[in-house]
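One protein chain omitted, others in place.
Chain nomenclature is as follows: A and B, assigned in order of appearance, with residue numbering initiated at 1 for each chain independently.
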Amino acid sequence: MILRLGLLLMLIAALASGGLALLNTQTAPVIAENKAREQEQARTEVMRSLGVTRFEKRVADDGLVYYRAFDERGVLIGYVTVARGKGYSSTVETVAGYDTTFHVAGLKITFQQETPGLGTKSQEIRKGETTPWFLQQFAGKDATTLAVKKDRGDIDAITGATITSRAVTNSVREAALKVKDAVAHEPVPIGQPALSDTLAAEIGSAASREEQP
Amino acid sequence: MDLSNLLVIVVGSILINNFVLARFLGICPYIGVSKKLSSAIGMGMAVIFVMTLASLASWLIYYYLLDPATSVWGVDLTFLRTIAFILVIASLVQFVEMVIQKLAPALYQALGIYLPLITTNCAVLGVAVLNIDESYTLIESLVNAASAGVGFTLALILMAGIRERLDTADIPKPLQGVPIAFLMAGLMAIAFLGFSGLSFG
Partner (left out) sequence: MSVRSEFTKGLIKENPVLRLALGLCPSLAVSSSVENAIGMGISATFVLVMSNLLISLVRKGVPSKIRIPVYIVIIAAFVSIVEMVMAAYQPDLFRALGIFVPLIVVNCIILGRAEAFASKNTPLLSVVDGFGMGVGFTLALLVIATVREILGNGTWYGISVTPSGFEPVLLMMLAPGAFLTMGLVLGFVNWMDQRKAERDKMESVVKAGFARSRKEA
């Protein structure tokens, strides 16, 4: 008897799961597309000050995902990656853009669920401006030595939101160090300036075409 | 094993982000069971037990069956998370009910309807979902669940202690019962806000 009830329950659960699976085929691609578009938008925004127009994805040996950023001539301008730091009540995600000397080009917080009115001030934009005031102070600073004033750095933390401020600052610094390390191990031939893969391929094929009689 | 990381989780879930007073999870039973100290303690123990077991089961199910990156069949079934978790919790509560009925019938009577209601305790499902959202390892999830349960029990005991005294206090009629409980929870929440200054360097 119990077996029959159990089977009936499993049948109902299976039916429900089937229906959900159908809906999932519709919504999963939309969700993935949303996320991709949002990340791309963030990347463009943080590198806008340097005139970047193209990005190329790279994955380092340890799984770190970062993007090489190029201007319209194909010259390497900098790097973008996602920095993650444990905040007060959530993991804060910041899209961080650096130039080739690893100074901060721009930052954009893409996920946080910090304390309303305190940690959330990290995304607050003053009237008449276009970017959060907390993030503006990072621009141009050496990303590899970032720290809040309490930790002997020169970043002004948000009043009452030290933990959130530290999360952003430290994660951007750690991410810069990781990308710097990954870039140092990139398979770029010695003596050649860093070019985008496609541009290098074009030059390579053009050169080999020229060499033919 | 990163012990300091676990300590951060423990202090975080009990004090800094107390599940009841800061995260708003587990309010219904909180208001219902916090009238007497003895039933509050019993309920708290049951919740800690269910929360830890439920987090264990749901973590295993998520990473072995649902998450494409780690599951045995590599298909993305994460959309089944809610159904799977709540069914696990419902079965666990049934099981715990039977065990308590056999081993501690007095406690079973005292908890009454609130025992099966642990199924709808948002804190139990909440901690299971949080473990996944925060990408905790199995050990971290178990520690988080147990700490969350302890935090819930702590809030429950504090509230019950105060409410027992309130029986002899002169409260305006409209505020008697549930409203005054909420006002006191508010004051306790203010006190717990003080823990937000705790940091671990």
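As a convention for this text, a contact is a pair of C-beta atoms (placed from the backbone, for glycine too) under 8 Å apart; a residue touches a chain by one contact, two chains touch by 3 or more.
What you see is a predicted model; the values in this text were computed from it and never measured.
Although one chain is not drawn, the whole complex shows that of B:11, B:110, B:166 or B:180 it is B:180 that touches it. Per the touch definition above, the residue from B:107, B:130, B:143 or B:160 contacting the chain not shown is B:130. The residue from B:9, B:22 or B:43 that touches the chain not shown here is B:22.
Touching residues on subunit B toward the chain that is not drawn are 21-28, 31, 79-83, 86-87, 90, 117, 119-122, 125-126, 129-130, 133, 172-187, 189-190, 192-193. The omitted chain makes contact with subunit A at the following residues, 5, 8-9, 12-13, 16, 19-20, 23-24, 26-28, 30-31, 34, 38, 111, 113, 115-118.
Please note the rule applied: only the chains that are shown with their structure count from here on.
Between subunit A and subunit B the centroid-to-centroid distance comes to 34 Å (mean Cα coordinates, whole Å). By the touch criterion stated above, subunit B contacts subunit A in their complex at residues 16-17, 76, 79-80, 83, 87, 134, 196, 199. Subunit A contributes residues 13, 16-17, 20-21, 23-24, 28, 88-89, 91, 115, 162-163 to its touches with subunit B in the complex.
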